[in-house]
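Removed: one protein chain of the complex. Kept in place: all other protein chains.
A, B and C are the chain letters, set down in written order, and residue numbers restart from 1 in every chain.
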Amino acid sequence: MTFPAPLTGVVPPVCTPLTPDREVDVPSLLRLVDHLVDGGVHGLFLLGSTSEAAFLTDRQRRLVVEAVTGHIGGQLPVLAGAIDMTTPRVLEHVTAVTAAGAEAVVVTAPFYTRTHRSEIVHHYRRIAAASPVPVIAYDIPMAVHTKLPADLVLGLAADGVLAGLKDSSGDLGAFREVVTGARAHPGFSVLTGSELIVDASLALGADGCVPGLGNVDPHGYVRLYRLCRAGDRAGARAEQERLCALFGMVRAGDPARMGGGSSALGAFKAALHLRGIIDCPVTAEPQVPLSGEETEKVGKFLAAAGLL
Amino acid sequence: MTFPAPLTGVVPPVCTPLTPDREVDVPSLLRLVDHLVDGGVHGLFLLGSTSEAAFLTDRQRRLVVEAVTGHIGGQLPVLAGAIDMTTPRVLEHVTAVTAAGAEAVVVTAPFYTRTHRSEIVHHYRRIAAASPVPVIAYDIPMAVHTKLPADLVLGLAADGVLAGLKDSSGDLGAFREVVTGARAHPGFSVLTGSELIVDASLALGADGCVPGLGNVDPHGYVRLYRLCRAGDRAGARAEQERLCALFGMVRAGDPARMGGGSSALGAFKAALHLRGIIDCPVTAEPQVPLSGEETEKVGKFLAAAGLL
Amino acid sequence: MTFPAPLTGVVPPVCTPLTPDREVDVPSLLRLVDHLVDGGVHGLFLLGSTSEAAFLTDRQRRLVVEAVTGHIGGQLPVLAGAIDMTTPRVLEHVTAVTAAGAEAVVVTAPFYTRTHRSEIVHHYRRIAAASPVPVIAYDIPMAVHTKLPADLVLGLAADGVLAGLKDSSGDLGAFREVVTGARAHPGFSVLTGSELIVDASLALGADGCVPGLGNVDPHGYVRLYRLCRAGDRAGARAEQERLCALFGMVRAGDPARMGGGSSALGAFKAALHLRGIIDCPVTAEPQVPLSGEETEKVGKFLAAAGLL
Partner (left out) sequence: MTFPAPLTGVVPPVCTPLTPDREVDVPSLLRLVDHLVDGGVHGLFLLGSTSEAAFLTDRQRRLVVEAVTGHIGGQLPVLAGAIDMTTPRVLEHVTAVTAAGAEAVVVTAPFYTRTHRSEIVHHYRRIAAASPVPVIAYDIPMAVHTKLPADLVLGLAADGVLAGLKDSSGDLGAFREVVTGARAHPGFSVLTGSELIVDASLALGADGCVPGLGNVDPHGYVRLYRLCRAGDRAGARAEQERLCALFGMVRAGDPARMGGGSSALGAFKAALHLRGIIDCPVTAEPQVPLSGEETEKVGKFLAAAGLL
């Protein structure tokens, strides 16, 4: 299967279900993949931030990619994150995830180190030169503390270094600059990672979306995507607003007890557990688990969205 | 050898010399270690930020620790960083570096993920429970975007979770709070990572220092340490000021062309190369190398400090 | 005239033309106001960030409001910023600008001081209690280093404290939360300050926009607003993209020589000068002026947009 250029549609960042002792729960993972396929998604993004890639060991990362690519058997494009601090470490992940079957890799700017525009450019050039599959830039300043400038992304698109952008910056103005600039580079994929503005992103020309909440309600995001593509703006807005309300679950966890990541990832997994898709809602360490009461809140969001 | 409690003296974060094709240059690394031992240092910290740990692959990290512990043969305590994003990944590094001979591990707060005080506490508890060797907290907000609060560190010291603190925050007021609080926990090591205020840190009660510039001039830092311990404040201040002037080399690189890390690590390695200690001044990717002119600037700093 | 609830349409933050010796150039200011009225705008926002309010003395601020309200004679709603660090200082500005004729005040979170959610709430409550006119919250984290949370804004809307929100955060997801939540509070105005996503903001339910670039091309923004309201999404998108291209002028200034504010405000004023609307393109101190070459770049953006 040739990797789509551009990649379009709904490409959820697949959660990584864990067992109570925090091993990858492969049966639950494959049930989750089936649930996404059943929802009509257009691709799968493994080992992203929502997948808790930052928490998975190298062995676990490999296991996730092998299990999913083996299961999916080429039905859908499978992307995998190669999330690490710098070029040499990212290159190791690129080798590992492509050996395990990933058809594209998703790579952030360097982090932990102080980085510079010229270093980011060199980073992507080196990775693209070595990667056997297309490289998609992952713009996630909340995690890496650097925003990828639109002109940097477009320059690397023009040179054939980058095959696409996954934008989790929340900055729609800058995203638009990439979307409009990328028209000069047919095949370049521009994807939003912002669950709350998929309709707006598609309206201004994005190719698709990578919604973490799409794990919980893939059917909803696929419906939203189709409404947008059909030009039904009122229908799209209503569906998007339903999903925005559902997204409220990410605040189920008490901010006095846990960080925003623990709350959001905990809520997604609690929802998947409550919906009967995964066996265990546990998140990786050192994240704080949701309490029983907080899990009940998640259930109320599901019920209100008609998902329980 | 029992790991010293507290660890005192000069414990440089050892640079990792690379070959032109960016493999670990073991002969240069061992010459550098001999240079440090000759300088009289009291311990070696491998795989820290100055060691470019963020750029080294797992294999390279292991090689560094094995090479140095094998070479040093227990003459000096050897600490190793276990730098990664979250608990499960750090635990893998802890296993690897201790198997390779490290006698203590140095661990930052989680990064990439949004983290919370309770998660940092849990992170250190889990790591200490699993580690066969003492765990030293590494406070480096510039890299991980979280400052370890003094009371958190002291609480973990009281519980026997942490054996020490390596402070690279630059915040001497907060450092002092740990230093004075740690008097209640004999054996807890409080080390400053700030090259420019070693005299001040020792004067207020720190146990030692972890100066990146100590690679270039270990004799100077050891002299400084001895002057401080001998109570010769005027002599200590003069030596510290000489080292501060030498530290100016970290700005040799043009900030229009490279980040601060490229400039600083490039300067340290250029200095080691100019001094004949390592074969090649190359830094890991995607860092930008110093130009010939910038390397000449480094040489002038060495000459002014009487090191060339 | 009763202040509209909600305020809708295009409400440009009016630039403050200065003389070469940096006094308010009232004739130019009134020509600019006429230009905006001719463009069909629906209100005027004086003393915002684009107006260089942070640079104007109290006397100059008063002069701006008096001159414009006197000139406009109630044809259009006139809002004025009351930009200062804390409650007591903001209250003084509220008194001054309302005495000078402003019909609503626009107020940021406290800045310079470390602030807390409860302090922000108290700040707005105190100001609303004292203000003779409606209070609109100004969310501009780039300037004040605090983001107004959506639930805080909606809570103050529910209590009748805030009459609206001017959002310059660039975070459309959070903005949407206010827009949808505000449906429960008829009359509450939700306005975007992001020039590049006015179509998207209106599509998801915003009442209007406050575009700095609207000084340069008010006709364009009014056309965009009308196309959005008429449901002509293709036409709106095309007009928005034309304006996005024009917005490129904000990068005319060399970032090695000046900050982003100097470049953007300098470009807007250069454009107004090139279009013959204001006499002098000078910006307030300590901003760096555009060079001749940089001004030529601005001219090219105008020409490309058909404005010269």
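Brief remarks follow.
In this text, a contact is a pair of C-beta atoms (placed from the backbone, for glycine too) under 8 Å apart; a residue touches a chain by one contact, two chains touch by 3 or more.
Note that the coordinates shown come from a computational prediction; the quantities given were computed from them, not determined experimentally.
Touch, as defined at the top, links the missing chain to these shown chains in the whole complex: B, C. Of the candidate positions C:62, C:123 or C:166, contact with the unshown chain belongs to C:123. Not every partner is drawn; the one left out touches subunit C at residues 22, 49, 54-58, 60, 83, 85-89, 92, 110-116, 118-120, 122-123, 126, 142-145, 257-262, 284-288.
In the full complex, subunit B contacts the hidden chain through residues 170-173, 176-177, 180, 194-197, 199-200, 203-205, 231, 233, 237, 240-241, 244.
Definition applied: only the chains that are shown with their structure count from here on.
Ranking all chains by how far their C-alpha centres lie from the centre of subunit C, first place goes to B. Once the centre of each chain is set as its mean CA position, subunit A and subunit C turn out to be 35 Å apart. Between subunit B and subunit C, the centres computed from C-alpha atoms are 49 Å apart.
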